[in-house]
Structures are given as C-alpha cells and as structure tokens.
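One chain of protein is taken out of this complex; the other chains stay put.
In this document, chain identifiers A and B correspond to the written order of the chains, with residue numbering beginning at 1 in each.
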Amino acid sequence: MNTTPHHVVDVSHLSKTFGDGKTAFRALNDVSLQIKQGRFVSVVGPSGCGKSTLMQMISGLVPTTQGNIQIDGKTITGPQPEKIGVVFQDALLLPWKTALENIEFPLSLGDTPVAERQERARNMLKLVGLKDVGHRYPHELSGGMRQRVAIARGLVRNPSLLLMDEPFGALDEQTRTRMWGELLRIHEQSGTTILFITHSLVESVFLADEVLVMASNPGRIIERIEVDLPRPRDLKLLGSERLGNLRNHIWDLIAKPDDEIDA
Amino acid sequence: MTHQLSTQKIWLARLWRAGFVLGLALVWETSGRLAWIDPELLPPLSRIFKMLGRLLSDHRFRGDIVITVLECLTAFLIVVPLGLFSGFSLAESPKLYKLFSPVLQLLMTVPKSIFLPVFILLFGIDFSEKVIFAIVLSYFIIVPTGIAAVQSIPSGLVAMARSFGATQSQIYLRIYLPCAMPLILSGVRLGLIFSMHGIIFAEMYASSEGIGRNILNWGESFDMERLFAAVMLVLIVTVLINETLQAIETYARRRTLSGAMH
Partner (left out) sequence: MSILRKLLITILVLALWEALGAAGILNPMLVGTPSMIARAAMKDGTTFLIASRFTLVEILSAGAIAWTLGISAGVIIGARATSALIISPLLSAMIAVPLVVLYPVIVAWTGIGPTSKIIYGAATGFFPIALTTISGVSAIDRRFVDMARAMGANTAQVIFQVMARLALPAIMSGLRIGSSLLIIAVVQSEMLSATDGLGFWISYHRSLFNVGQVYFGICLVLVLAAGLNGLLNYCERRLRLQTA
C-alpha cells in the first residue's frame, strides 16, 4: 500500500483485543482512517466504544492487535513525542511544577538547551493566552487554564499531530464554550493536525472539518461526516440550523441501537 | 489500583515469591560450598539447619527456649488485655481521652528501648525485668489499635440495633466484637511480635539465659554455625507467627466487610 505523504495519520484495518481466551474482549474492530495535514477531525461515539483505546494506540502507548498505524508515512511502534502531542481528559499537570515548567516538561526530557526550552514554553504560553500565569502552580489555576496549559504542553514540541481525548469533558459549559474559541484560534495559528475525541455531539460538529461516528461492540467507525460549516467558526454558528441538522443526524446514528433495546 | 487482582495472579505471585526465596537459599548454600564467601563467616544453609536440629535436641538450649517462650508469653498475656482495654476505655470516654492522650502521645514518640538500663537499675536482671520491659515496649503500640478498634465500629449500626431493641450485652457481643475484631486481632499480633522484640533484646543486653543471650554469646565467640542456627530459628518463628496471625486478621476483615453488606 502506498501512502501519500500528505496524510499525517493513516490507520488501516486496526483492531484491538484485550485479554485472551475466555476473557478476550474485542474493543476495536477493523478501524481505518486517514487525516490530511492541517485538518481537524473529531471522533464521537457512545461510552465504551473504544475512543480512548483508538487514541492510545495512535499515540503509541498501547500496542495494536492487528492493523497498522502510520504517522507522517512511518509505521509507529511506540510513543512518538516529536511527532505527536497528546492532551488528556484531566489536564494531568505535574503538581510540583509551575505552568511554565509543565509546558517545558516534554522538552526537559530530551536535550533541548534550557534557554531554548524556556523560550519555546513562553511562546506556547502566549499562544494559549496565559502569558501572565506561567509562574503559578496547577492548583492555583482554574480548570480551563489547566486545560490550556495541557494544550500548550501538547504543542510545545511542534508535533504534526495533536491528539485530544475529551479535553473539555470536565469543564463547565461556559468555560467549555470559551475553550472552543481558544482551540479554534490555536488550530488556526499553529496549523497542527488535530484528532479530537469527545462525547459532545455539538462540540464534535462545531470544531471539526470531519466527524467520525463510532459504535460499540465491537468498536468501529460507522460513518464519516464532512462538516461544511465556514471557517473561521463563529460561536453564533452554534444556534444555526445547519449545525443542528448535523448534530441530529449523528444522534440518530448513535441512538439507534439503544432505541431498539428500549422497544 | 483500579482493577481487581485475580486469584490466578495472586497465586502466580506466590509462586514467584517462593522461587525467589528458594533461589536466595540456593545462592547461600553454593556460596558456602564453593567458598565464594568464607564458610567460616557464612556457613552453608544446610550446615546451619543441621546445627539447628542438633540445638533443638540439646536439652540445655531447649531450656533456654522454654525460658524465652515463657517470658514472651507472660508479657504477651499481660500487655494485650491491658493495652486493648486502655485503648477501649480511652476511645469510649472523651474525658479520659482528653486527660491522657497528651501524655500517651508523648510517651509513644519516646524511644523505649534506650530505657532498658533503667529497668535493670529498678528491677535487677531477672525474669520480671525483661517481662516488664517488653510490656512497656508493646503497650504503647497496642493502645492505638485499641482506640482504632472502637472507632471502627459504625455508629449507625449501633443505633440501628438499639432501635430494634437490642440489649447492651447483645450490642457488645453482636456488633462491637465482630466489627472491632480485625483491629483487635492486629493488636494481638503486634503485642506478640513486639513482646518478642523486647524480650530478645533484653536477653541480649543482660541475661544469663534465653535465646537472645545465646545469640550474643555465640556471636562473641565466633561460633557462626550456632549463631546462624539460632538466628534462623528466631526468623522462622517470628515470620510464621506474623503471617499466620495476619492471615486470620485478613479473614476476619473479609467477614466483617461481607457482614456489613448484608
């Protein structure tokens, strides 16, 4: 199979089975997806359908059972910190480091000179709009600020792909809405390709160029939807009919099996 | 950790552990046999166990064992009820607690073993001196478990039993005892273990008899085989006692938990 270089992510026929023998559990079955450079792709699906598992395999943290994952045309076998930035559901900031030091953390693990890594961390802090709170410790930041620090940390090595697993799941609605605006701006400014996992249908549509809808048992992609909303996205779009239609369409896809059970 | 450990995993770990200990024993044995380490300094395990067998059939050493066991048991039988009862009373009466807890806290942080010379000044070198020393040493370890035992009794359960018309003795027997059992048992275990610690140290420090005395003497006369045999005896006995009592404790805890759920 010949991969075209402009696909940052190329996942083909990916499957994952946890355990073996009687306790074997098929978490993902034959998942394929491609993401072009600079695109914002979101993944929605019911709880337990394997979204996090998919993300962990793409980030190289969890080995695959079958199939192949290529990032920038190269098959991955383990974590790819210089190519992939990751943002987790809970910010997972190291509590003994300041915001700035947390952003520096990925660079401090390699051999980047101290001056350079502080410079880059400070730029990232500016990018996420927190340039005044770099000296604060995580417990001195609000939930939204923590999540922005986590995004800055994910971006600090200038990765070709940013993986985000429900990064705003723990935030209140207002903060979350504000974060959407921030993330869209960051995406625009950094030009990074983003794979964004979420529970929220509105979120998946509003942010993304493309939505992958998943179903469970076994986890698989049941539909991909192009989002043809204009960019830059305005918060006013949230009330628009087009967004509402897309959202309803996804809901129909996800809700179907449950309705059958209810009946 | 979030996921439950399967019994299979626990057994596998036990197997590994046994293998680890066996491997260690093997290294010890061969190191003496092949003289990697001077066998005069570290006799091979087989010779140590052979010596232990001989010691156990030697009536003089058996007399020493009897003395040590008697001392430990006496201290244990006095200190466990004493310590637990003190703990219960303190936990049951806020007044007593307020009065005594500062003193208790102070005495708990003071290292007791360095006072052994004082015990000797006060009581001389004999059976009672060692027993009293061991009692003082363990007492302050048992009292907190006694307090914790009472505090572990869910007050809701007591109120519930009262509302169903349970008598006071029924409450003590049916609720207090089973609920507090795990911590009472751990008080018993700690009492036994620390009584042994106290007695053996007291014997080593100043005594004319007992296992501890023999250990010190054999060390000073470089009788490594006898020394290691006696050390091995103490090690095996304490580990066995501790593990057995701990297993009983775990069993009681599980029963209390499942009882609370019904």
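In this text, contacts are C-beta pairs under 8 Å (C-beta built on N, C-alpha and C of every residue); 3 or more make two chains touch, one makes a residue touch a chain.
All values reported here derive from a predicted model rather than from experimental measurement.
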Hidden partner interface residues of subunit B, rising order: 1, 5, 9-10, 13, 16-17, 20-21, 41, 102, 109-111, 113-118, 120-122, 193, 196-197, 200-201, 204-205, 212, 215-216, 218-220, 222, 224, 227-228, 230-231, 234-235, 238-239, 241-243
Residues from subunit A at the interface with the omitted partner, ascending: 56, 59-61, 79, 81-82, 84, 86, 88, 90, 92, 94-96, 105-106, 109-110, 137, 139, 153, 157
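Methods note: only the chains that are shown with their structure count from here on.
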Subunit A and subunit B: spacing of chain centres that average the CA atoms, whole Å: 54
